[in-house]
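Entry: subunit A
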Amino acid sequence: MNPFRLLALTCALLAAPAARCAEQLNLFAWSEYVPQKVIAGFTKETGIRVNYETYASGEEMLSKLLIGGAAYDLVQPPDYIAEAMIKNKLLRPLDRSKLKNLGNLAPEFLGLPHDPEQKFTVPYLTGTVGIVVNTEKVKEPIRGYRDVFQPKFKNRIVVVNDNREIVSWALVTLGLDQNALTPANLATVRPLVAEWIKLVKVFDSDSPKTPLLNGDVDLGVVWSGEAARLIQENKKFSYVLPAEGAHPYVDLLAIPTTAKNVAAAHRFLDYVLRADVSKLISDEFPYTNPNAAARKLLSPEQRANPASYPQLEKFNTFRDIGKAAAGVDKLVTDLKSAK
Partner candidate 1 sequence: MSAPSPAVELRHVSKRFGAVAAVEGVSLAVRAGEFLTLLGPSGCGKTTLLRMIAGFEIPDAGAVLLGGADVTALPPHRRDVNQVFQSYALFPHLNVRENIAFGLRMQRRAAKEIAARVGEMVALVALEGCEERKPHQLSGGQRQRVALARALAPRPAVLLLDEPLSALDARLRQTMQLELKRLQRQVGTTFVFVTHDQEEALTISDRIALVNRGRIEQIGTTQEIYHKPATAFAAEFIGQANVMEAEWVGNEPGFARLRVAGIELRVAAEAWPAGVTRARVSIRPEKIHLGKTRPLGGSGFEVRVDEEIFKGATDRFGLVTASGARLIAMVANESALREAIHAGDRVWCAVHADDIVVLRESGNERGQPA
Partner candidate 2 sequence: MRAADTSAQRRPGWAAWLLLTPLLVWLLAFVVAPAAILVAYSFAERDELGRVGFGFSLENYGRIADATYVAVFARSVGYAAITTAICAVLGYPVAWCLARASENWRHRLLLLVMIPFWTSFLIRTYAWITILKSEGLLNGLLLWLHAIATPLELLYTPTAVIVGLVYAYLPFMILPIYGSAEKLDPALIEAAHDLGCGPWRTFAQIVVPLTLPGFYAGVLMVFVPAIGMFAITDLMGGARVPMIGNVIQDQFVGQARDKPFGAALAVVFMLLFVAVYWLLQRRAAEREPA
């Protein structure tokens, strides 16, 4: 074939879809958090093509956003990262007039400390960190962290591989504020964290349910979504919010100031706020859905899952801690090393 014709043909092929979907949306979100069905449905309805890029931690998202390599239109920060972003003017105020489904959200998920006026963020899914028990192996009642971290359960525990989480559990256990990561507080919790770390068999944030399912451990302090899936799979697992104080978190959707397709971002936000769409998200990812209208569409069984919808009294979320993270990191690294 004539090389020029080949070139022309290639150009035409590459240009064609771009021309058809002139409008697009660059979504930067957690891996395994936005169902393919939802994205496909959005494109079908609006003709807007979605580029879904993923990250494995809120910190990773923030890093990439700050480097500024790509212009993301929509990001999905956890509460404490969103707080830092708002503080540093990295997020764009939302145009509420374009979010007519905002009313679907339950009021308790609005106006939280990270965005008190709800100017920048929309809750996507929320969850808690709680305790999973394999009731076939652990017969006694487990109510809180103190019950989990007992010497007799040594090497039978999985916890999320998250230094701040484990330190916060120790803080609330000792009656301290989970967000007060001062050097003095860190020194106070150090012996307790040291003792706990010695008992843990697996630290895993990505899939803490795996060692529980595999039978390598019998207890876990994990994300509620992971717990909900375990319960879906086998009723022998139960989920308990720690008596010392449960720690919920909210994952949000927000538009960075660098976004190029602001209108498309708003359309996507309003789309996922729709009850029927939000239900699809819950079907795939059984975290706590802040969308009250969507919850009504869930099956009784979904709503009865104790990990998805626990009895939570107070919303005490993580706050931005800035440079204090280094102290937490060193503490846990040190204690793990000493093991």
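Assume a contact is a pair of C-beta atoms (placed from the backbone, for glycine too) under 8 Å apart; a residue touches a chain by one contact, two chains touch by 3 or more; residues count from 1.
These made the cut because all candidates are chains of the complex that A comes from, given by their letters.
What you see is a predicted model, and the numbers here were worked out from it, not measured in a lab.
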item: Touching chain, any copy counted, for subunit A within the complex - options 1 or 2; value: 2
item: Subunit A to candidate 2 touching residues, read off their complex; value: 55-57, 59-60, 62-63, 66, 84, 87-88, 155, 158, 161-164, 200-204, 210-211, 214-216, 322-323, 325-326, 328-330, 333-334, 336-339
